[in-house]
Each structure stands twice: as structure tokens, then as C-alpha cells.
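What follows is a single structure, written as C-alpha cells, with notes after it.
Of the protein chains in this complex, one is absent; all others appear in place.
Up next, subunit A:
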Amino acid sequence: MLEFRTQGFNGYSIKYSPFFDSRIAVASSANFGLVGNGRLYILGLTANGIVTEKWFDTQDSLFDTAWSESHENQILTASGDGSIKLFDISLDQFPIQSWSEHGREVFSVHWNLVGKDTFLSSSWDGTVRIWNPTRQQSLTTLPTHSCTYSAQFSPHSASLVSAVSSDSYLRLFDLRTPASASNHLVLAIPIHSPPRASPGVPPAAGVPPSEALTHDWNKYRDSVVACAGVDRVIRTFDIRRGASGGPVAVLPGHDYAVRRLTWSPHLSDVLLSASYDMTCRVWTDGSAIGVGNKLPDPLAFGGGRELGRMGVHTEFATGVDWCLFGAEGWCASCGWDERVLIWDVRAVMAS
């Protein structure tokens, strides 16, 4: 396990570069993001451990970051003052572009993985905006009407956008649909909906809606999305089931809210999560053939279970990301303990 201290700054989000296996970006904020500045770290993995290749200070807290998919030196940040900034890490100090249309804190940014010419942002002002890095104004605004903590492009389609928000809904927007009163919204799945009743399984009790904080598209199954949030439970949904289909898998286990969630780039059933309970946990959603259902949790559904946990962080764990390169299982996490950890998931699974 490698370790790096983001001295004076509490990590909010961590992302591996899609171009270099040795480069990691961390979005961090002073004073736990409550007041003060932000800092974007660009870290390099070397034989001598983790070193700072560059950092950018910002006026306001940084809550998320996303690497450009089309340019290896460019990276986006989501800021507490409602602005989105594009940095070029070959330059010093200043962003090369800045957009400020959001009225409240921006909580996520995500680059289009298929089209690569657009990115999106989501904000507490209740909107998701689509941008082109060469344009000053946003291309499209998708309203969600509630604090949107996380939004993403589907990794399988350039025009499919998903967002989870504090009203406990997973929304799906298809930008190919004509502009209409629905604002490209094609599906709104209630995350708190109980699993569909099936023979031999007692009907699940309903749960109250709660804020959804994070979600991620499965990298192999193009219709599967995992969501998690304040109610501590990770759920996976198949968008083909529609709005009333209920979750495919329910994975309880975290003691507090789940802040970040990411599917493995190598295995179709493996998830990694970071939570306010100061742990990062590895899960299988039970969809892989041959994964035994050893210790079924009474609240669990769909055959998934926890595979292992990493409890080294001493404050809330806020960011996790898988390494795309090399051996499967390497990942990075950050937290409010001002620490960046790089570790192998297989090590915690063995224990």
C-alpha cells in the first residue's frame, strides 16, 4: 500500500489518468470543504513512491475532477463557487478555460467516454449541463429539480446521460430524443423502490426515500447502473426493467452513507465503494457465474455480498477509483484524513 499526504487539504475525489498508468489526480479542499480554498493535485507514481508532479490552487473548494478523454494533459474540476475549470497540466497556475453557469456548488464532472468531445457537470442548483470544451456556453441543460450529486455519460453511448439526486431518483436522459417538454428525460427510477417480489422470497419492506450521492455505469453490461447514498445500501438497477422494475441487487453493509461507487474495469460484477464509515469496501453484485452465496445477509437481495474492506482511512473516505492498467485490482482512494492510498483490492479480499 502506497501513501501520500495532501497536507492541509481534505480529499474529495480521486481519478486515474486514462492515458498514463502512473498519473493520478486528486481534487481536495481546505477545512473539509466547508470554507476556504481548493487544490488539484497531479500525482505521479514512481519507484520512490508517490510524488507531486503539479498542483493547482483554486479560490474555492473542489468537489470533483475528471480527466479529459481527448487530451492527455487536460483535466476538469468541479468547484464550490459553481464554476467548472479546465486545467492543462503542462502549464502553470491558471486554468485554460472556466465556465460558470451553475448557480450553486458543482458536485460532479464527467467526460463523455464515447463521444469524447463533450463533458457534463451536475450541481446543487438542480441541473445537469452538457458542455463542449471549446464553447463558452453550455450546450444543453437537463433539469433534475433537486441537488444532483452525481451525473455520468454512459460508457456505452455518447448520448445517454444518467444522474442521481437528493430526491432519491435515478434519471436517464437520452440526448437523441427531440427537444420537448420532457427535456430529454426518458426514465426516472425510484432508487428506494423495493425489489420485485418473486416466488420463494418474502416481499421486501419499503424504505423511505433518501438522498442518492453516487452512481456508476457497469463497464460490461450496458444497461446496469449501481446507485448508493444516504441509506447506506448499494443497489444495482437494470434500465431495461423500466421505472417500476426495482433493483436487481441490494447490498447492505456500510455503517454510514456511501459517498463514492465505481465498477471494476476488469470484472463485470465487482464494485468498489467509499463511505462515511471510513472504510472502502469491495463487493460482488452476484451476477457472475460461480460466485457462491456464502453468507446471505437477510437484507441483501440478488446474491451479492461484500468481498473485503479496507479500513486504513481515519476520516471519511470520499473517493475511489480503479487503475485501468496493469494487473486488475489496483485502486486508489482518498479521504478527509488528507491521505491518498494506493492499494490492491486482492489483498483486502484475502484477509
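By definition in this document, a contact is a pair of C-beta atoms (placed from the backbone, for glycine too) under 8 Å apart; a residue touches a chain by one contact, two chains touch by 3 or more; residues count from 1.
Methods note: contacts and distances are computed from a predicted model.
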**Study point:** Among "Peroxin 20", "Glutamate cysteine ligase regulatory subunit", "WD repeat-containing protein 46" or "3167_t:CDS:1", the UniProt name of the subunit that does not appear here
**Key:** "Peroxin 20"
Exercise for review: Please pick, from A:Leu34, A:Val51 or A:Ala197, the residue that touches the omitted chain in the full complex.
Suggested key: A:Leu34
Exercise for review: Check the options A:Ser22, A:Ser98 or A:Thr141 and report the residue that touches the missing chain.
Suggested key: A:Thr141
**Study point:** For subunit A, residues in touch with the removed chain
**Key:** 10, 31-37, 60-61, 80-82, 103-105, 137, 140-141, 147, 166, 177-183, 186, 210-211, 213, 229-232, 256-257, 259, 276, 278, 311, 314-316, 336-337
